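Only one protein chain is missing; all other protein chains are in place.
Just so it is clear, A and B label the chains in written order, and each chain counts residues from 1 on its own.
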Amino acid sequence: MIEPCHDVVCSFWSYLNQGPMTLTIILHTLIVLPMIWIYFDEKKRLERGDLPNE
Amino acid sequence: MEEKVSVWTSNRFWRRSATWVTGVASVLLIFLTFDSMAQMKMGSAKDIEKKIDRRIPSPVVINYTIDYKLDPYRGHEIPIIGGEMRRPEGGIKSAYEKKEKFFGRDDYSEKEARELIHKGKLTIQAKNCMDCHTLLGNGAYYAPDLTKAWLDPTWETLAPAYNGKEYAIAAFLQDPPKMAMHERKMPNLGITKEEAKAVVAYLKFMSAIDTNGFPRNFGKIKGAVDARK
Partner (left out) sequence: MQGSKLYQSQELAIKYFTVAIILFGAQLLFGLVAAIQFLYPNFLFNTLDFSIARMLHINALVVWLLYAMIGAVYWLLPDEAGIEVVGIKLANIAFYILTAAVAIVVLVYLFVQIGPGKESTIWFITEGREYIEAPRWADIGIVAVVLVFLYNVYATVMKGRHTGILVVLMADLIALAGLYLAGMFYTDNIAVDQYWWWWVVHLWVEATWEVYVAAVGGYILIKTLNANRKVVEMWLWIEVAMMFGSGILGLGHHYFWIGTPEYWWEIGALFSALEPVPLVGLFVHVLYDWGKERGKGNEIKNTPAFAWLTVETFGNFLGAGVWGFMHTLPQINLYTHGTQWPAAHGHLAFFGAYVAIMISAMYLAVQGKAGLERLRMTKAGWWAISLISVGVLLMTVSLTVAAYTQTMVERGMHGATWEGYFIAQANRWFVQGMGWRLAAGLAVIVGYGFLVYDLLTCAKKQPVEEGEKEVAAAAA
């Protein structure tokens, strides 16, 4: 299941690089996932209506 | 009942998202850069003694034979420095054993080799090589790629007449129009004898950089025929 690293030097990032796209999907998830939290946080604030006037 | 709100059209939501995305992407890039920089540090003569592969090897590789071969383990072509040996995991790697004379010597010390490629790199920049040629594939597209120029079959053909390909390349660099092979020729850039030697050393050193298999099938003129043999 886990593929060995074939690069010259095997670092943390190389191990995440498990065949097509694993590393990049991990990084994308890391970037996009917290936006869900931001979404619900903003929703809560909007519903409470306690936003500073812009 | 709660008021219906639209987060998707809220400027605040997008501003926070933009800040988050930019920040985390930058931090990831910085971490990746630290890791890459460690892997891309120029190797030392000790590494070569211990047969440790480095992406960018020590310039003392100019003392060794250099080749570029398909390694089934890595899945692409890799530089083979000083002959090949079998990898324990399968495939092939550099043996760092077979030496060859470079301008009559095969015992350049680490210091000498570094000085040589220092001058070579300065000359490459000072003569604007990158605005006609590509180096590691980057540059202009008016002249051939120089990534593996050291291994180019053209020089193998010219080598005997010059007593070795390093002399052939150095002669060419000092007066390119004289040795021009095509209508589109390289101008005379006033490269001195020392500079030419240094540039050739740089080209040899560059051909030993592990470029993840770029360029593919280098030197395989007309499909299946390996012209480097």
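By definition in this document, a contact is a pair of C-beta atoms (placed from the backbone, for glycine too) under 8 Å apart; a residue touches a chain by one contact, two chains touch by 3 or more.
Predicted model, so just to flag it, every value in this text is computed and none were measured.
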Sole residue of B:Asn63, B:Ser94 or B:Thr134 that reaches the chain not shown, by the stated touch rule: B:Thr134
Full-complex contact with the absent chain, from B:Val5, B:Ala159 or B:Leu189: B:Leu189
In subunit B, positions touching the absent partner: 9-11, 14-15, 17-18, 21-22, 25-26, 28-29, 32-33, 35-37, 39-42, 55-56, 114, 117-132, 134-145, 147-149, 152-154, 181-185, 187-192, 195, 198-199, 206, 209-223, 227
For subunit A, the residues touching the chain missing from this view: 6-9, 11, 13-14, 16-17, 20-25, 27-28, 31
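By our rule, only the chains that are shown with their structure count from here on.
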Centre-to-centre distance between subunit B and subunit A (centres being mean Cα positions), rounded to whole Å: 34
Contact set on subunit B toward subunit A in their complex: 2-3, 5-7, 10-13, 16-17, 20-21, 24-25, 28, 32, 35, 38-39, 53-55, 73-75, 89, 210
Subunit A residues within the subunit B interface of the complex: 4, 6-9, 11-13, 27, 30-31, 34-35, 38-39, 42-43, 45-47, 49, 51, 54
